[in-house]
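The following block contains the structure, expressed as structure tokens.
Every protein chain of the complex appears in place save one, which is left out.
Up next, chain A:
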Amino acid sequence: MSPHSSIDSAPAGAKAFLELRQIHKRFGGVHALRGVSFSIEPGEAYHLLGENGCGKSTVIKVMSGALVPDEGEIILEGHSFRSLTSIQSLAAGIETVYQDLSLLPNLSVAENVALNEQLVHSGGSLARLFNTTRLRETAATALRAVGLPDDRAFLATIVSDLPLAQRQLVAIARAIATRAKMVIMDEPTTSLTRREVDNLIAVVARLRSEGVAVLFVTHKLDECYRIGGHAIVFRDGQCVAQGPIANYSKKQLAELMTGREIDAGRYRSAKPGAAELFHVRNFTRRPAFEEISFSVRTGEVLGITGLADSGRNELAMAIAGVSPAASGTLSLEGTDRRIRHPAQAIANGIGYVPEDRLAEGLFLDKSIFENEIALVVRKLCNALGIVDKEKGRALSAKISQDMRLNTRDLDLPVGALSGGNQQRVLIGRWLSILPKLLVLHGPTVGVDVGSKDTIYRVIQTLAEAGMGLVIVSDDLPELLQNCDRILVMNAGRIVAEFDALATNEDQLYQAMLASKTENAQ
């Protein structure tokens, strides 16, 4: 198989909106982009695929004017540039929806959506009057286009008060408020549930029908196939393939991205043990979840899924003691445990890998070593209360090896690692307390294909060693590949249980939605 189609002879027709030619970018000794060329045509969809660190974000920054390339040519609507400034790029209609959404949390929805239109209109000059009427009109039009309310109250809402899914749409509304010709979306669906993704895909279809080009950066191949269009595959700062995405299989794309063979099949092969490890009875904390009962056997991998508002997130945090249940009991190895605080969960051998690893889990400016021993620092102390660094390093080295971390330098700050490696450090930290039960909340959110593979293998190794694992996730293929059983939650209750071997994505999704309508009636 050799779908390495034309790289240099990319269709450079006159109708291309934007074309990159032989772009190079170096950061110190790192050659982040090595002669990247591709072109973007109006109304077309593109999927920029590749592992973390392959140069995707660098190329986005070149297109949005945030970075100056070292070599190469940017051709924007027929004009040639060495580099672009942010205002040039915006004025030409290139809009970027960053993964962090780049919203200003202290400003209103209307300002977040439509202020930039006035800024671009003034050519970046700030010595201009600010037109509130036009702000509201522009914002309302853009909000309607993405299916958000456009009334005054919503326009005046402060963005930090909005739920995440709405913030995502607000960010997209901002992108189209300036009559965009090309919208770049950096992992737009990471934090969205399937329903919200459907809405997003509808928005994208409408943008395309209006002649707007859309460039996705994503790890979710299923969504790329649903949207269609062109694939642009990056590896090590080079464009290794481009062409219609339908021409490539998932397996081919994964291999192009990683440069090695990836097993897309089921990771789970072992059988769970017979003994019951963990049991939850009548767990309730209204309105998030109620009457939740389930059990996990030793060596079992249990999946829990549901829409974002189904209570799955709150349940995960209740098990870990982050925000405890109001009533109900929890037993581990046959005895009831009282867990009101994360420290109690740790003492009982229950580990919790949070969903938002940046905000809740990692100390980004601290080293790998310090992050990995964070939970056991007290045990590593000698009589004087001084941490035994040698012992800590030995432990950290072992954990890093178990987690197949791809660096040997344990003093590297965690913030310098890729998303996949960060996630491995976070999971690795929990191995230090030798947990009996490990709750993984969205273990591969924002993680690339290669790292996903490693994390899945680690999960299976842990289960084979007798640990009980609970994966709370909305990545259905992930659950199907890794779990023994999958529980579906909705409106705070468990509404279905599936054997992972005997079900499929559609069934799970149907259960998530069907139960929603039942509950609503």
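Following the convention adopted for this analysis, a contact is a pair of C-beta atoms (placed from the backbone, for glycine too) under 8 Å apart; a residue touches a chain by one contact, two chains touch by 3 or more; residues count from 1.
Here is the rule we use: contacts and distances are computed from a predicted model.
**Student:** According to UniProt, what is the chain that's been left out of this complex called? Choose from "ABC transporter permease", "Glycine cleavage system H protein", "Zn-ribbon domain-containing OB-fold protein" or "Glycosyltransferase 2-like domain-containing protein".
**Tutor:** Missing chain, UniProt protein name: "ABC transporter permease".
**Student:** Give the residue, chosen from A:86, A:238, A:406 or A:507, that touches the chain omitted from the document.
**Tutor:** Counting the whole complex, the residue in contact with the absent chain is A:86.
**Student:** So one chain is hidden, and I want to know which residue out of A:255, A:309 or A:355 touches that hidden chain in the complete assembly.
**Tutor:** A:309
**Student:** With the full complex in mind, choose from A:33, A:120, A:339 or A:445 the residue touching the hidden chain.
**Tutor:** Residue touching the chain left out of view: A:120.
**Student:** Which chain A residues touch the hidden chain?
**Tutor:** Chain A touches the missing chain through residues 64, 66, 86-87, 90, 96, 98, 100, 102-107, 111, 115-116, 118-120, 122, 124-130, 147-149, 153-154, 157-158, 161-163, 165-166, 169, 195-196, 198-199, 202-203, 206, 309.
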